[in-house]
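Every protein chain of the complex appears in place save one, which is left out.
Let's turn to chain A:
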Amino acid sequence: MNEHRLINLLLRGYVVLVFIFIFTPIAGSFVFSFNVDRFPSLPLGGFSLRWYEAIAADPAVWEAFRNSLVVGLVVSLVSTLLGFTAAYTDFRYHFFGKSIYMALALLPPTIPVVIMGLAMLAFLSRVGLSGDLHSVVISHIVMCAPFAMAVIRMRLAQMDPNIEAAAWNLGASQWKAMRYVILPFAAPSVFAALLVTMAVSFDEFAVAWFVSGLNETVPVRILNTLQGQVSPTINAIGTIVFITTMTLVVVAQLLLMRRQKPMDA
């Protein structure tokens, strides 16, 4: 049994190392965002909120957050709607070429973002839609809808297909069955999809950089700041972005794990 304990210990150690590997840079950024010194060095100089004050005073950062928020809201609503309809199509219908349809629907996240960004820029400028905030919205919807579909599809896969037919059989039209049966059942995954897509959009840099023109989102602002100077304000912005994204993802995860409670329909 001692051997087992040893293996157990090693595995635990390995997991801890992986997490350290992943989170050290982020933690570093977090710690240095509160450091008074101009350059990140040890030992720490002392606690300070000056970098947060600096970004609070920078109108470009405010503008970037406003842009990210607008884009995130619109993207999460539209891509969740698209994702839901695609997931429902998969749940409900069987048709020729369905596997190809599903593969195409899930494709966008597998395309390298630089290629995606270039393609989006080429396409949007050709149709005269590039260089504006809605360019970012359109591109992000393309990238986020598959995530929404994947999340909602997992939930619908747990649903007994007879339940919808049972609703019809009890007098619910297809719309009513959607309203009173499918949507309540899928609700946790729909909320999760709203949050996940917002998080993906909020984080996304490459495509936004290509198509946004002068309308910077937060990640684009970070890069532009970095190109000009190495400023600890980056750490402050990074910390805010990280906390925002993590909150969205964790809440989404909680929604998906929560035991389905009866709700008053």
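Things to note:
To be clear about the criterion, a residue touches a chain if its C-beta (ideal position, glycine included) is under 8 Å from a C-beta of that chain, and two chains touch if they have at least 3 such contacts; residues count from 1.
Please note the rule applied: contacts and distances are computed from a predicted model.
This figure omits one chain of the complex; the name its UniProt record holds, of "protein-glutamate O-methyltransferase", "Spermidine/putrescine transport system ATP-binding protein", "Ion-translocating oxidoreductase complex subunit D" or "Chemotaxis protein CheX", is "Spermidine/putrescine transport system ATP-binding protein".
Across the entire complex, the residue among A:36, A:56, A:166 or A:226 in touch with the chain not shown is A:166.
Check A:19, A:62 or A:180 against the missing chain and you find that the one touching it is A:180.
Considering the complete assembly, chain A touches the hidden chain via residues 160, 162-163, 165-173, 176, 180-181, 184-185, 260, 262-265.
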